[in-house]
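Below is one structure; the comments refer to it alone.
With one protein chain held back, the other chains of the complex are shown just where they sit.
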Amino acid sequence: MRNLAVLAMVVALPFFVRPALAAEIWIFAIFALGCNLLLGYTGLLSFGQSTFFGAAAYVAGWMLKHWGVNLFVALAAGTGVGAVSALAVGYLCVQRSGIYFIMLTFALNQLFYFVAYQWTSVTGGEDGMPGIPRPAMLGIDFSDPVAYYALVSLLFLASLAVMKRIVDAPLGRILQAIRENETRAEAVGYDVARFKLLAFVIAGAFSGAAGVLYATLFGIVPLEAIGFVFSGNVVFATLIGGSGSLYGPVIGSVVFIWLSESVSTVWARWPLLLGVAFVVVVLYFRGGVVEAWSRFLSWRSSRRAASPRPSAR
Amino acid sequence: MTLLAGQILNGIATGMLYALMGLGLALIAGILNIPNFAHGALFAVGAYLTVSAIGATGNFWLALVVAPLGVALLGLAIEYAGIRRLYAAGHDYQLLFTFGLSLILAETIILIWGPVGISQLPPPVLRGGVDLGFTFYPKYRLFVMAAAGLLVVGTWLFLEKTRYGAIMRAGIENKEMVSLLGIDIHRLFTVAFALGAWLAGVAGALTAPIRGLSPGMGVDMLGIAFVVVALGGMGNVLGAIAAGLLIGVAQAVVAAYWTEASVAVIYLVMAAVLVVRPQGLFGIR
Partner (left out) sequence: MALLETRGLTKAFGALTAVDGVGLAIEAGSLHSVIGPNGAGKTTLFNLLTGTYAPDSGSIVLDGRDITGAPAHRVAHLGLARSFQRTNVFPAFSLLDNVWVAAFATGRSRRGLMWRPRGRYPQVEDRARAALADVGLADKAEQAARAISHGEQRQLELAIALAAAPRVLLLDEPAAGLSPEETRRMVELVRALKRRYTIVLIEHKIDIIMSVSDRVSVMNFGRLIAEGSPEEIRANPEVRRAYLGGMAA
């Protein structure tokens, strides 16, 4: 039932918004699915997911621009880059917990950001990496926005299916167990650090895939794609949609991207409104709209015993 | 070699500022147990308020006193209006709140002072350089070294030698125990946040004539503050000071030979240390 609803949304969306915006929504949803595996399921708040998103975007963008690879090679490479960079970052971070963990993910994100900022010969620095092509494949011309949207939405649906498979498998429960009670999870025999790292790598792979699609959507990799605002945005989208359920991040992405794209074209100081939105949601709607929404979502997924994440701890 | 010596001195000056930032963040993180992603923005506000205060009064010394107090007041307001309600909320909401705050502050800075960088000259008495024998060194940087150094030592003395400082350190170790001893834990949180904000404000105020200002200066400094805390060990005052100096000097030395890498090197040092010692240089396992 839920799957049908998502399918319907995917088909219907380009009739409501322009295809490029619709594509951006689903790309962000892939990004948010990965973020939620860490945040909602494992209880790990990583504030540096744009590291993997951006790194994959730059590598894939480079490959598409200079080596003329096709989209699927780029996608595979980006997913790989996302996973490997997540392995490196995760390895350093999972040994710590709480605030320390959050700060480390941010600090390492900054490392990648500054490397991207300085390495202008490769990344273009502040100007970003422009001129990324969307090579035709199997006879389909992907420079047509509708064709590209179809590709993106198919990939999104595939990502959703993969993530669903993962969370319905034992790994989903194990990660939730780590979130619920890390001590007990370890006592019953799980190498918690290894599982956290696994979650990190999977999330990194999803982030990487999203990064590649982002690069080919806009034809450019902006420096912001590896910056901390991006990292914060995906956390926000995941939370407003309702973390801990599979579809929450999808909803959150729809809401967030639609709103942010609409407002940002109107006012250059859009981040001010974003900041206000964060503050207001956290202060006033944490127990209201957000919790009500996630409770609604978790009621819908309660048959699968996908436990809702306790919102106030 | 005079280049190196000069850079090392630069590194000590900025390292002291980094130590101030790290100290403030460590206090907030240690006592309130929240991730303060607005800490860099408070630093930026301190810098911009200083510039405006100098513009309004023409008096650098007055600005140096007033601007950090302004930031401390801002900290009090933030704690009162927001953070206070989030202690039980979980780190993700605390993060979003402080992150949202950092966006609001950064954008407000742009609205008030414009998006372009501003530069600020040191006060006339601190302009120019001093002949140190091996190099001719800017007076203002020596002043920063001294002033920041004094503040760092002063903070350390406050924490180590005064009664309230002991309460704060106890609060880092064990909040429940402190409140069980009858100490008003909420007042402690408020004071800690205001003190952390004040330290960030002071660092911002001192930094204005060294590096100039830009709306993004807060984010850069936030990352560095995190590195200082990560290296210094959470809640470890001496550790934060040592870590700040270490990365300040490391950055300055690298900048002498390879300017582009000078910022990234801070994070690389952190990553390298954490591989070998996950608890930081001075943290306890």
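Letters are used for the chains, namely A and B, taken in the order the chains are written, and counting of residues starts over at 1 for each.
Following the convention adopted for this analysis, a residue touches a chain if its C-beta (ideal position, glycine included) is under 8 Å from a C-beta of that chain, and two chains touch if they have at least 3 such contacts.
Please read all numbers here as calculations on a predicted model, not as lab measurements.
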item	value
Chains still shown that are in contact with the chain withheld from the display	A
Of A:12, A:137 or A:169, the one touching the omitted chain in the full complex	A:169
Contacting the left-out chain in the complete assembly, out of A:104, A:192, A:217 or A:272	A:192
Residues from chain A at the interface with the omitted partner, ascending	165-166, 168-174, 176-177, 180-181, 183-192, 305, 307-310
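Please note the rule applied: only the chains that are shown with their structure count from here on.
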item	value
Whole-Å separation of chain centres (CA-atom averages), chain A against chain B	31
Sites on chain A touched by chain B in the complex	39, 45, 47, 92, 95-96, 98-100, 102-104, 106-108, 110-111, 114-115, 118-119, 228-229, 232, 235-236, 239, 243, 269, 271-272, 274-279, 281-283, 286, 311-313
Of chain B, residues touching chain A in the complex	29, 33-35, 37, 82, 85-86, 88-93, 95-97, 99-104, 106-108, 110-111, 219-220, 222-223, 226-227, 229-230, 234, 260-261, 263-264, 267-268, 270-271, 274-275, 278
